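Sharing a structure here in structure tokens format.
Of the protein chains in this complex, all but one are displayed in their positions.
Note that the chains are named A and B in the order they appear, and that numbering of residues resets to 1 at the start of each chain.
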Amino acid sequence: MSDTGLILMKKVEIIVSGEDLHLVEQMLVRAKVSGFTLVPNVSGRGHHGLHEGHLLFNDMHALDMLFAVVPECLVPPILAGLGTLFERHSGVVFVSDVWVTRKHYFETYAKSPR
Amino acid sequence: MSDTGLILMKKVEIIVSGEDLHLVEQMLVRAKVSGFTLVPNVSGRGHHGLHEGHLLFNDMHALDMLFAVVPECLVPPILAGLGTLFERHSGVVFVSDVWVTRKHYFETYAKSPR
Partner (left out) sequence: MSDTGLILMKKVEIIVSGEDLHLVEQMLVRAKVSGFTLVPNVSGRGHHGLHEGHLLFNDMHALDMLFAVVPECLVPPILAGLGTLFERHSGVVFVSDVWVTRKHYFETYAKSPR
């Protein structure tokens, strides 16, 4: 999609308990991620009773979802940081391709003091 | 992205009326989906008056959005289940590629009693 001036980046979506959100923030800062978007109060549901014949999701957890759009080079340090975090805290991470318009991306996500 | 240990999965995003959410849950269980994330209280907006010169979206519906990250083999049964559901209930479904880290994915989405 080069004719539209779009640039390939990676979207990293992270879902954690609200109480662990500050740990993810600290990790993102250490990984040099300059910003993220938080979607608060999502619910994570799993069904762990399926083998016993239950047909409805029987667990529901209050979680926060956040995502950062980053250059691909930042994905490995983010995943490394999350790997350490997820040794003791529950969470999931999804990585996907997104295209951004350069100017506005950097204005919002990498704006620095002038 | 094999150097980061990421594995390709499919993200299935479903948007339905809140009153139909339990039907989607039941369908996901039947399709052997082991968990999902719910983003409650999104709004769906459509503009149906454009031909009459209206320039603002004039419909707004309270909806729930949920998504599951699943192996590709689960996409056809989910779509089949939704196809049946959408014969009588409004909704949309989007499928996209996401990459996950295996360990944490299965810890959260396919955790079983030990």
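We adopt the following convention: a residue touches a chain if its C-beta (ideal position, glycine included) is under 8 Å from a C-beta of that chain, and two chains touch if they have at least 3 such contacts.
Fair warning: this is a prediction, and the values are worked out from it, not measured in the lab.
Although one chain is not shown, part of chain A still touches it, namely residues 1, 3-6, 9, 11, 22, 25-26, 28-30, 34-40, 69, 96-101, 103-105, 107-109, 111-113.
Residue-level contact of chain B with the missing chain is found at 13, 15, 39, 41-48, 50-51, 55-57, 63, 65, 75-76, 79, 82-83, 86, 90-97.
To be clear about the criterion, only the chains that are shown with their structure count from here on.
Averaged C-alpha coordinates put the centre of chain A at 17 Å from the centre of chain B.
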